[in-house]
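One structure follows; several queries about it will come next.
Shown here: the complex without one of its protein chains, the others still in place.
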Amino acid sequence: RDGEHSFDALLAADERIEPRDQMPDGYRRGLVRQMAQHAHSEIIGMQPEANWITRAPSLRRKAILMAKVQDEAGHGLYLYAAAETLGVSRADLLDQLHAGTQKYSSIFNYPTLTWADVGAIGWLVDGAAITNQVPLCRCSYGPYARAMVRICKEESFHQRQGFDLLLTLTRGTPRQREMSQDAVDRWWYPSLAMFGPPDGRSTHGEQSARWGIKRFSNDELRQRFVDMTVPQAAVLGVTIPDPQLRWNPERGHHDFTEPDYDELFRVISGAGPCNRQRMEHRRRAHDEGAWVREAALAYAARQSETAVS
Amino acid sequence: RDGEHSFDALLAADERIEPRDQMPDGYRRGLVRQMAQHAHSEIIGMQPEANWITRAPSLRRKAILMAKVQDEAGHGLYLYAAAETLGVSRADLLDQLHAGTQKYSSIFNYPTLTWADVGAIGWLVDGAAITNQVPLCRCSYGPYARAMVRICKEESFHQRQGFDLLLTLTRGTPRQREMSQDAVDRWWYPSLAMFGPPDGRSTHGEQSARWGIKRFSNDELRQRFVDMTVPQAAVLGVTIPDPQLRWNPERGHHDFTEPDYDELFRVISGAGPCNRQRMEHRRRAHDEGAWVREAALAYAARQSETAVS
Amino acid sequence: MSSHASGAVVDPPVAVYASRLGDDALILAQRLGGWITRAPQLEEDVALANIGLDLLGQARMLLSYAGEREGLGRGEDELAHLRDERGFGNVQLVEGQDADFGEAVARLLVFSAYQLPLYRGLSTSSDATLAAIAAKAVKEVAYHRDHATQWALRLGAGTDESHRRMQAGLDSVWPFVDELFEGDDLERRLAADGVAVDSTALRAEWSAHVGEILVRSTLTEPAPGAAPATGGRRGVHTEAMGYLLAEMQHLVRSHPGATW
Partner (left out) sequence: MSSHASGAVVDPPVAVYASRLGDDALILAQRLGGWITRAPQLEEDVALANIGLDLLGQARMLLSYAGEREGLGRGEDELAHLRDERGFGNVQLVEGQDADFGEAVARLLVFSAYQLPLYRGLSTSSDATLAAIAAKAVKEVAYHRDHATQWALRLGAGTDESHRRMQAGLDSVWPFVDELFEGDDLERRLAADGVAVDSTALRAEWSAHVGEILVRSTLTEPAPGAAPATGGRRGVHTEAMGYLLAEMQHLVRSHPGATW
């Protein structure tokens, strides 16, 4: 297979581009950016949930939560590995995260204030993530598509766990019910904003679509998420905090109030309630671990010297 | 007044030795040692109680506890100041504490495990401290004696507060009663050990008595403490964990089981459950505060330069 | 979340107002309580305990009054130990755990420079209880502000390291400044009745005092925060708050109905 011709041919045939295939620079750059951002989101996204590991109210839920956060670290590892197939290194990508030159999902800049937030993140945030990610399982870049298959399987498990957590609360005491409604009130619009700006204001959409990376528009995915979530809210018995929300039989979809995109842009650009905290936590872990990583490298180097000599 | 003659004369007349008076080297050294150890005990003694400030179960008790720990810092300040009248500096004494060359009371090397321990410390530990310290209000060295007058007044206030705390618990729920008994069980013998080894094994006793620093022997004070405490325990409704404890009408005192003096020596020499923790906490506070103290000195120096120029 | 479920004081407005100010004082007192035995020198253990005790005293009076006006039989201890995080109305500034003494000084400077004009204004409140509490507290807070000011000057103009750390402390608490002067409808209505102080009106004095200290201590005013804190008055806190409350409330929560 040679060069751009075969790249276009592969795209046209809906086949996967593999690391050794030639590909346009823009395709490579865009993929690296997207996979890195996705990996960073998994890593930063561990924090708001890990915040509740030591405080989980049952040992079963503690185990579920610990396993979930662990899965997110694993997702980060898959995604960094997938990005590395394009000739970048995890260390460099982490440096860019720490320097603030690469982003992560804005959703993780909100605080987890109560135990119900853990459920709301599972149900709404993972629900939105899956809606975004399922189409990526068929994206044109092979390693990314394959990583997404594994990730989506686990994410959908997490979403069910979050739903189950909330269901226990909404069927619990009045205080537990209030706690769940409060969490849904706070996480609903930030979850809607996860799909990015509306199509008119989106920047990378068209080219990504042509390259087989993005198969649906932000607004299409957002609509799909709302349509999927509304009946689940009814089962839970929580109210989605949108008085405009209603089924539109003509469109065959729910009408809903758009999230505040100005807030989204503010949060992305650093002005969310927890941006500073998340980045400081991440940088501290990295900096405080430097001596450990150095020791591991020094030890490995000495071992391989010994093996050679 | 001149020299040793007047020193002996002052002692004989039961008057106070003042900083400018001449005094034997041994007297000075012994006093510095004793005042430093006493000051260090106040400072280290803040830790086991401060351990409960953020967890006190009522705002009133939190305020009482915070004020008590603050008083202890104040006692430390009086005592370091009294020691400084003999030509040593607080900074040097603290260095000796941190280096482990000067000691503090062994009692503070036990952990405060429950809220009732705060009460037991007030009742038993402060009770023992007062028994030890009241005679020091008449000790031969003026600055020490005057510091002790202030300290004893506050300590006896603390002792009543500790008693009151325990009384609330012993009149409370079964769990609170158990908590108080448990605390008394753990603090009784360490409190008895606060009076030091029995007279036969005491090292500094005789000379101190001649110099008017120590007016009663360890065993006399220990007996006084037991006789004072037993009726208070009855009011509280707690059992002193000593099956041999009983009134001896012939002696006009209570018979009781001696504490384990081997344990006392072990704890003094560093092997109590919290020695390491207390010293590390103290050294950390000191080391982490070094930049602040340096800044204050630099600022003061600059201010006085400015004032002069 | 309906505030009842979280234990928040919701009615009447003056009770809500008193509980907010009480929570400010309580949570900062809790943080200062954690400093004792950890201060850079003994005199400062004493001073921080003093300030903590003043704030705790204010908290007790304000929360008792909130409970009294609420009329549900809750006292200072029920309010302190049996509300959930979402039921606390303190500003987020007071929740933070200080990274070092420089941050503690910065936090106390920022907070006391806000609390002083607040209490001074409140000392003429048409609500006699609030006026009396504030009148007593004004003297205390004047000392707090002076204490923080002296340290800010010493650290700002002391050594290179102390300057760096004092600046870092300021940078760290600065995003929490705006919330102090945010105001809301409840406060405005109470202020219109002469009960409360309009906190938006306090910023000028705050800026004058803090600004002068920054100049005198050669510190730089941090850039206006991209992400100013908000929400504390509505029970939205930082993630540090839950841990603070767990520590503060655990014993009481573990012994339902007990007296201490």
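Going in written order, the chains are labelled A, B and C, and every chain counts its residues from 1.
Following the convention adopted for this analysis, a contact is a pair of C-beta atoms (placed from the backbone, for glycine too) under 8 Å apart; a residue touches a chain by one contact, two chains touch by 3 or more.
Only a predicted model underlies this, so the values are computations on that prediction, with no experimental measurement involved.
Novice: Considering the complete complex, which visible chains touch the unshown chain?
Specialist: It touches the following shown chains in the full complex: A, B, C.
Novice: Quick one: which of A:Lys103, A:Arg146, A:Arg160 or A:Arg175 touches the chain that's been left out?
Specialist: Selected residue, touching the omitted chain: A:Arg175.
Novice: Looking at A:Arg16, A:His38, A:Arg61 or A:Arg186, which makes contact with the chain not pictured?
Specialist: A:Arg61
Novice: Hey, which of A:Gly74, A:Pro198, A:Pro241 or A:Gly270 is the one touching the hidden chain?
Specialist: For the chain that is not drawn, the touching residue is A:Gly74.
Novice: So that we can see where the missing chain sits, which residues of chain B does it touch?
Specialist: Interface residues of chain B facing the absent chain: 48, 51, 55, 111-114, 174-175, 177-179, 181-182, 185-186, 266, 269-277.
Novice: Considering the whole complex rather than only what is displayed, give the residues of chain C touching the chain that is not shown.
Specialist: 84, 243, 245-247, 249-251, 253-254, 256
Novice: Give me the chain A residues in contact with the hidden chain, please.
Specialist: The missing chain touches chain A at positions 43, 46-47, 50, 53-63, 66-67, 69-70, 73-74, 76-77, 80, 115, 168-169, 172-173, 175-176, 281, 284-285, 288-296, 298-300, 302.
Quick note on the criterion: only the chains that are shown with their structure count from here on.
Novice: Determine which two chains are connected by the greatest number of contacting C-beta pairs.
Specialist: Chains B-C share more contact pairs than any other pair.
Novice: What is the distance, in whole Å, between the centres of chain B and chain C, each centre taken as the mean of its C-alpha atoms?
Specialist: Taking the mean C-alpha position of each chain, the two centres sit 35 Å apart.
Novice: Roughly how far is chain A from chain B, centre to centre by C-alpha average, rounded to an integer in Å?
Specialist: 58
Novice: Where does chain B touch two or more other chains at once, residue-wise?
Specialist: As it turns out, chain B has no residue touching two or more other chains.
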